[in-house]
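Here is the structure we will look at, set down as structure tokens.
A protein chain is absent from this complex, but the other protein chains hold their places.
Going by the order they are written in, the chains are A and B; count residues from 1 in each one.
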Amino acid sequence: MEHVSKRFAGRRGAPDVLAVDDVSLTVERGQTLGIVGESGSGKSTLARIMLGLIEADAGSVNLLGRRITGATRKELRPWRADMQIIVQNASESLNPRMQVGEIVAEPLLLHSDFDKIGREERVRDLLFAVRLDADILLSYPHQLSGGQQQRVNIARAIATEPKFVLLDEPTSSLDVSVRGEVLQLLVDLQRSSQLTYVMISHDLPTIRHVCDHVAVMYQGRIVEVGAAARVLQEPRHAYTKYLLSAELPVDPRTPLAPLPSDDELDFSGDQESRL
Amino acid sequence: MAENADEILRVEDLHVAVGQSKSGTAGEILRGVSLSIETGSMTGLVGESGSGKSMTARAVMRQLPSNVTVTHGRVMLNQRDLLELPVDLMRTIRGAQIAMVFQNPKTALHPMLSVERQMGEVAKSHSDVGGSERGDLVREYLELCGIPDSARVARAYPHELSGGLAQRVVIAMALLPRPELLIADEPTTSLDATVQRQILELIRDLQQRLHLSVLMITHDLGIVAHFCDRAVVMSRGLVVEQGSRDQILTEPSADYTKRLVAASRLETLEEEPRQPTPQMP
Partner (left out) sequence: MKSSGSGDSHGDAAPARGQPADVVEAEPSAPGRRRRSRYRNAPLISGLAIIGLFVVGSVLIPWLSPYDAFRPVPADALQGPSASHYFGTDVIGYDVFVRVAYAPRVNLSIAVPGVLIGALLGVSIGVAAGFSRRFAGEVVMRVADLLQAFPLLILALAIVALTGQSNLNIIGAIAFINTPVFLRLVRSQVISIRELGYVEVAEALGNPVRRIVYKHILPNAMGPAIVQFGVSLGYAILVLAGLSFLGLGVAPPTPEWGGMIRTGASALTTGQWWTVLFPGLALGTAVASFNLVSEGIEIAREI
């Protein structure tokens, strides 16, 4: 991505919002880039621009050798087999009137040459890959637990063997005990299929365990970017430090970093954007 | 457990069921919950979705949905069984002795009334403070909750406030009648991490200053680790374990607790934290 910007018109008297402000990022194949930021940082918008779901006002996005920005919907459609998304709200991303089997088969219907039997077989394989029982094929989303729903989302996302997957807070809506399993699944899938991930998260332990590199966003700009281990251990930008200080590790013995005082809270100006 | 005069709240074998039938355990949401909260402490009530933690709080406040009933058990507030009380008396206790703060501050505030007005109403029904003094009282509590610009916030309307600010207002409003026990149900879940930390520190600060007892309902063990003295772990309508924070987090005895703690730390992930590839800085 190079110099991507996006402005949203403000509603009825509110000023325009510059959701994404001159963002440039690179991700290598097979790697995982984490994007951290609070609400309003623009990370969701950035993610959707990456996949061509939202048009950027300025800048360019090149994904898998294709120019995403400026492409028409029609041009994008066949490319979508290679780039998928998994969103935060697991249950909302499943059509309540479709059965699991149908849901997972949809991308195959759209992009592959499989006939009905072929699709069914592939769906079974996919469910197996995400460690779900084949007997949920006929179930409806509301009959499944949160973890199961998210796995269905994952199965659907990998159905067409994409090379790039965007994960928008994939485990935030799940129970704590299930998060580890789902993350493990995502990591395993990446390794076995050489996937490239961009993961948006606000959960620092997740980023620490899963991401190679991380970019920190604040008010539409990337304020710091670098290897995950380094950024989380030795943050350079004030905002990154601020985010880290708010983390609550599950160990009462680890002391909490002190919260910065109010005058340290102005982060505009500082910019670190080398990878 | 013997009754302890230092317990402000004690729940004994609470059974809560949904639906009409009182017989049979099908439809039971709480299957015999027993817990105690020491006066002046911050106790975390931890559990995943469906564990019954919110329902327990509602049962204590006697604010259960219409098709849900208490079928057995006692809820002792300062050695008085709340479930035995007539409705009118319970109404005075609610607010004046037990206050509750919820997850979404915006829905807890009346959207059409200014902060001053809403808090004034609360002040009016719980104290004899007169007109102009009420305004002072409101501002006093707003400042107590870390809002230095109290006059401006008092005049504002809920939709004009940020999430963190709105939650502070909700807390201030809850504390106006000077309750002894504050129940906070996931008060920071909908807030950003940095704001969350501020609100939690505020609650702890208030707890110590006002000698308040706090029941903090949460699914986040990180909050328990750094802000609670004691913890009660619930799963599927039962209390699995309770004890001091250190005990629960570092030496849990129940299997469920062990798994929960491990999962929270993502210890179940096989990977080591990623090492950067050589050519990256």
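Before moving on, here are some points about what is shown:
The rule we apply is simple: a contact is a pair of C-beta atoms (placed from the backbone, for glycine too) under 8 Å apart; a residue touches a chain by one contact, two chains touch by 3 or more.
This structure is a prediction, so every number in the text was calculated from the model and none was measured.
Touching the chain that is not shown, out of A:49, A:85, A:210 or A:246: A:85 (per the contact rule at the top). If you put the hidden chain back, the residue from B:58, B:106 or B:259 that touches it is B:58. Although one chain is not drawn, the whole complex shows that of A:110, A:138 or A:257 it is A:110 that touches it.
For chain A, the list of residues touching the undisplayed chain reads 51, 53, 73, 76-81, 84-85, 87, 89, 92-98, 106-107, 110-111, 142, 153, 156.
We adopt the following convention: only the chains that are shown with their structure count from here on.
Each chain gets a centre from the mean of its Cα atoms; for chain A and chain B, those two points are 32 Å apart. For chain A in complex with chain B, the residues that touch the partner chain are 31-32, 38-39, 146, 175-181, 183-184, 187, 202, 205-206, 208-213, 226-230, 242-243, 245-253, 256, 259, 274-275.
Interface of chain B with chain A (complex): residues 48-49, 192-194, 196-198, 201, 219-223, 225-226, 245-246, 249-250, 259-261, 263-271, 273-277, 280-281.
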